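Only one protein chain is missing; all other protein chains are in place.
And then chain A:
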């Protein structure tokens, strides 16, 4: 097809040069291009953050990000090549023989993609040990943290070398930087998935199984983990806070966490126990030893209320106590709206004060 036909009656197809002539004038085009590029920059900001796999803070996540960018570049180069060929074919300045076209299809359409895919596949498989390293925790004396996905929160237990529970907490994971930590992942109810995008890939938590995931944080900071497998009405409200801490700070926290301050506010504790909260929730060092719901030791230090549902403030705690189901659909905790407002506020203040 030559240019006469392109610009003929009805003008069914307009070439790029046509648009340049009678559409947007040549002088404006660089300005428009620059504007588009400038408008794209804010999008790049969304690549960073506490929950972005593209802004890694751990060695496994770095491997995932590297894999992503290599694949993205590979895909972009292939796309550019194909689009280039498309333009070449549309302009058609020269003709190819039947045989030449056949050769082009064979080499460009079959051999080249096979070779490129083989290379990318080999690279991805070769990178696997970095993306998902495997360590027998017991053999290497690695720190172990057992995380159980519940509907809809996270039970977190820190284990000693023998595998015994040192202490339990909920909806918050702390790891030392520069050290591999093995997570033992379980579920008592439905399939959940444990994912800290900033530190590494996701791993399912399957009832009746214990899956293992090794992560190594490199950059200290506070990050966000999520449930990555639909697990019920409040699946989207099942998040947790991740603190990657300098090793000394971690050790200090680990020691301090084993001593409880739950009895410091005697009146608040008395209300907490009188209304039966201790039947489901544990606070170490007190008579509250329930293990059905999240452990509340040092609750005031947590990043959120209700596994990432509300901000950890007194008013929000009170709101959750009054009617958990209203803020977190199908949460197992019963509502306590029948309690006097003053007592709800008092319990909320007690919980906020737990360190």
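Note that a contact is a pair of C-beta atoms (placed from the backbone, for glycine too) under 8 Å apart; a residue touches a chain by one contact, two chains touch by 3 or more; residues count from 1.
Note that contacts and distances are computed from a predicted model.
Participant: Given the options "Transmembrane prediction", "Sugar ABC transporter permease", "2-oxoisovalerate dehydrogenase subunit beta" or "Putrescine-binding periplasmic protein", which would UniProt use as the protein name of the unshown chain?
Facilitator: UniProt protein name of the non-displayed chain: "Transmembrane prediction".
Participant: May I ask which residue of A:31, A:121 or A:292 touches the chain that does not appear here?
Facilitator: Within the whole complex, the residue contacting the unshown chain is A:121.
Participant: Quick one: say which of A:129, A:163, A:247 or A:334 touches the chain that got left out.
Facilitator: The single option touching the absent chain is A:129.
Participant: Which residue numbers on chain A touch the omitted chain?
Facilitator: Its contact residues with the unshown chain are 98, 110, 114, 117-118, 121-122, 125-126, 128-129, 134, 212.
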